[in-house]
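Please find one structure pasted underneath; my questions will follow.
As you look at this complex, bear in mind that one protein chain is not there, while each of the others sits in place.
Chain nomenclature is as follows: A and B, assigned in order of appearance, with residue numbering initiated at 1 for each chain independently.
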Amino acid sequence: MPLSPLIEISTSEQIEQLQQGTITAVELTQAYLDCIATREAKVGAFLRVENQRALDQAAEVDKRRLKGETLGKLAGLPVAVKDVLCDKSTLTTCASRMLENFRPPYDSTVVAKLKMADAVLIGRTNMDEFAMGGSTENSAFQITRNPWDLDRAPGGSSGGSAACVAAEMAPLSIGTDTGGSIRQPAGLCGIVGLKPTYGRVSRFGLVAFASSLDQVGPLTRTTQDAALLLETIVGHDPRDSTSLDQPIPAYSKTIFEPVKGLRIGLVREHFAEGLASEVEAAVREAFRVYESLGATVKEVSLPHSKYAVATYYVIAPCEASSNLARYDGVHYGHRTDEAAMVAELAAERKALETAQDEVGLDRLDSTLVRMYKRSRSEGFGPEVKRRIMLGTYALSAGYYDAYYLKALQVRRLIRQDFDAAFGEVDLIAGPVTAQTAFKLGEMVEDPLSMYLVDLYTVSANLAGIPGISLPCGFDKSGLPIGLQLLAPPLEEERLLRGAYMFEQATEWHQRRPKW
Amino acid sequence: MENYTTIIGLEVHVQLATKSKLFCRCSTQFGAEPNTQTCPVCLGLPGSLPVMNRTAFDHALKTAVALHCEIPQFTKWDRKQYYYPDLPKAYQISQYDLPMSSAGYLEIIDEKHAFEPKRVRITRAHLEEDAGKSIHDEAAGKADSEIDLNRTGTPLLEIVSEPDLRSSAESKAYLQELKLLLTHIEVSDCNMQEGSLRVDANVNLHIDTVDGKIATPIVEIKNMNSFRAVERALDYEAPRQFRVWQETGQKIGDAPKQTRGWDDMAGVTRGQRSKEESSDYRYFPDPDLVPVLISKEQIAEARRSLGELPADLRSRFVEQFGLSAYDASVIVNQGHAVIDYFEQVTRESGDAKSACNWVTQDILRLLKERNQTIGEFEISADKLAAMIAAINNGNLPKPRAKEAFELMLNQGCPAEQAIRELGIEQVDESALVELCRDMLVKNPRVVADVQSGKVQAIGALIGQAKKLNPNIDPARFREICWELARQSSSSE
Partner (left out) sequence: MAITRSDVEKVSLLARLQLSDAELDRLTVELAQIVEYVAHLSEVPTEGIEPMAHAVEVHNVFVVDEVLPSLPREAALANAPRHNERAFLVPPVLG
């Protein structure tokens, strides 16, 4: 079945046609649902495609448009949302058995803003369980494949959001980024992904992984689309104490203005061993492109960047171990089979009694403790357990200062490195990842090397600064290479304008996977 | 046998008087149907975030200042992590290493001199959230436990004292004074039945032995649901620890800190099983909340908002009005309304002693009998002041004051009217002398008795005289009759 050409045209064109009435929201939504029908079986980007709801929303938008009502920024545009943002009209599973049937009684602020903007919420995308991972292979429910090579991972944790846009199953999607989970999959899937300044986008209703690092952001085909979607979801939220009360520039309007006298920072530490030569070549080429646009390239140093991953893998698991403690099978989420649990305990007690093992009997779990343990062990996957264990260990008596406190101090040094660097340059550019998309299953057995994939992305989360990933080339096996740009806090506008300059000078963003 | 000192420190949790919870806008109203006052935040649902209640913080700051605490410029909130079904996030948002106040004190006194006045040091007072309630099956935990999260997230102030208390009497006095202070500054109703004031005690003994002073292991006592229970528990626990020491000789450090629950029925404390792992709370700063910076101005403002504290009022009433320490505290313990009433009566009548007597003796009794508040009491402060003034300037003879008071109470009328309606007017001296002369003439035997030294004989005349004129002052009548009787004798 031939797919509708509507999915090929740019978002701004889709908006224009919707406004002029040459197409309807239902037609556009149906075009994407058709694409999903043909490609989703191969990609597995969605945990749930919400056909009926999407078509209803689209019909509603068309009806209101006919009535001449003023509609929201995204009126009639399909948006896919990572299954980690609460939406009271569907489930929110975080790709975990723990929340397999969890139906939040409230909307996250981001979802509420999308609804306010009259977006069509087309489906909920796959992810690493509780956003922990960089390949989306930690989903409890399914594998998501990279549209550029179905044997490879789309990256993660927002792999579903990246893959569905790369596969043209949605024009726009929402992801979350705690250590690179938007920028890395965007880079590996050849699309644009933006992580805003910490506090720019409300975390209210975002199921927490690491509260001081999590940010919500757009994954789109172009920087222009990213500006539009960002504009829709940013803003101060009184329900999030860490939300920033700062003016919001009109990103989608200002993005076209080039940054005059742009100074681009090249980070000395970025070009170390481990960086694939093709990736390095593409990134160095990107600097040349900027120079050709009149920008000056300046070498800067982030001396503590080599400690970023270690810092991140203390802070994130510590916060995660606490944030995920609430999943204990008491008030919501998975609870173990109580009869089986009681039987298990009885059997253990009997064995201990016959062995007259007093110590063992004294140590034997209470019913409640056993219920917690079984419910959590059944509800969480290996990576989530690993990080809960790591964080619990690092926060436990005797280790707090050596790990958590130390990491918080190094975190400040990392932030200070950026403050110093941004004293000399307007933006910092570099690779998103050291390698292009890796094979499915390649990393699952080796957690540490999986963690090291975040090398170039975690610093922005630790420092709270905005970053964007955009296509800057392809390797010889046809896999996308991502360019990461970083800006000082609250400078998303500069970030987008700088990214748009590069995008205009290149055509990497126009390539699409073959089907 | 060795004698010992009981060393007591109290840990008090008070619910702060806010309309909504500490981190969400659910009502804190007591007694609602289970789980009808919850939302995503206090249910600890995935994605929910806390935002701090301004009034709760202000109340906490006010209390810290009233307890003479040191207030840091920077304070933050931490997560105290443990699993319990009434704690839906599996952590309590509390304060660990940088509490909002520390190093304060509370002075306790006992008018009946059961103990010396003392300054009890406050270690710290910090703001935290309450947990929910687990309703356990009475039948020894056979059936399921029910979890009610209405109380979850209610603002609590935890006030920890130094181990400065030495007896159950001192401990009770400390709790009473603390409750008086908190209710006086209106940050909590301290209603123990409703759980808005909860007390845990840390107790051990210092024993004088032949080889010096030794300390016994510290025991924490829980589930004491009234001040009386605290008193009884402490009176039970001290000798128990002494017996244990005599049997085991265990010193502090030999055994871990033990937790015991007070069984009010049985009147004993019982050991509670506590797993060793539960003590590792893994505190760390809550990334969902931001720190609070407290300015000198805020502290000064909090101090201004306090007004005069109970201790200040008591000493002022003693010094300025010459009340007894006992009367002063009786009045101060009644709270603002009665204190203001008493002060107004004193101001307008210029007679603190009478004001105090009427309030403490008659009015407080009547309020109790008719369970009224002073605001509902028929005799307003200005009326009582006018009545006292009338007594003092003689317009209302003391002996008839009670009648006037009754009338004012029943008709709500002012003093002058009561005096009029009782037909009370001044009897002028000459008329009274006339009356006496004439009564003596009619009763020569009384005159004779007086002359022979039986002064009390005049008493027999008072009754008749009162019939002739109800307003006469019996005391004055006596004097005049006695004078006249003596004169008549000397004139012979």
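Heads up, the rule we're going with is that contacts are C-beta pairs under 8 Å (C-beta built on N, C-alpha and C of every residue); 3 or more make two chains touch, one makes a residue touch a chain.
Quantities reported herein were computed from a predicted structural model and do not represent experimental measurements.
In the complete assembly, the contact with the undisplayed chain comes from B:20, out of B:20, B:202, B:241 or B:269. Of the options B:47, B:99, B:285 or B:397, the residue whose C-beta touches the omitted chain is B:285.
Residue in contact with the omitted chain (choice from A:251, A:372, A:438 or A:500): A:372. Shown as candidates are A:76, A:265 or A:329; the residue that touches the absent chain is A:329. Contact between chain B and the absent chain runs through residues 18-20, 25-27, 33-40, 43, 45, 51-57, 76, 83, 85, 134-137, 140-149, 277, 280, 282, 285, 287, 289-293.
Residues 101-103, 105, 197-199, 212-213, 238, 241-242, 244, 304, 307, 309-311, 313-314, 321, 325, 328-335, 338, 342, 367-374, 376-377, 380, 385-386, 388-390, 392-393, 396, 399, 402-403, 405-413, 415, 447-448, 451, 461-464, 489 of chain A touch the missing chain (whole complex, contact as defined above).
We adopt the following convention: only the chains that are shown with their structure count from here on.
Centres computed as Cα averages put chain A at a distance of 57 Å from chain B. Listed in rising order, the residues of chain A touching chain B in the complex are 85-86, 92, 94, 99, 102, 104-106, 108, 203-208, 210-212, 238-242, 318-319, 321-322, 325-326, 328, 330-332, 368-369, 372, 392, 395-397, 400, 404. Of all residues in chain B, those touching chain A in their complex are 40, 43-52, 79, 81, 83, 85, 88-91, 147, 149, 280, 282, 284, 287-290.
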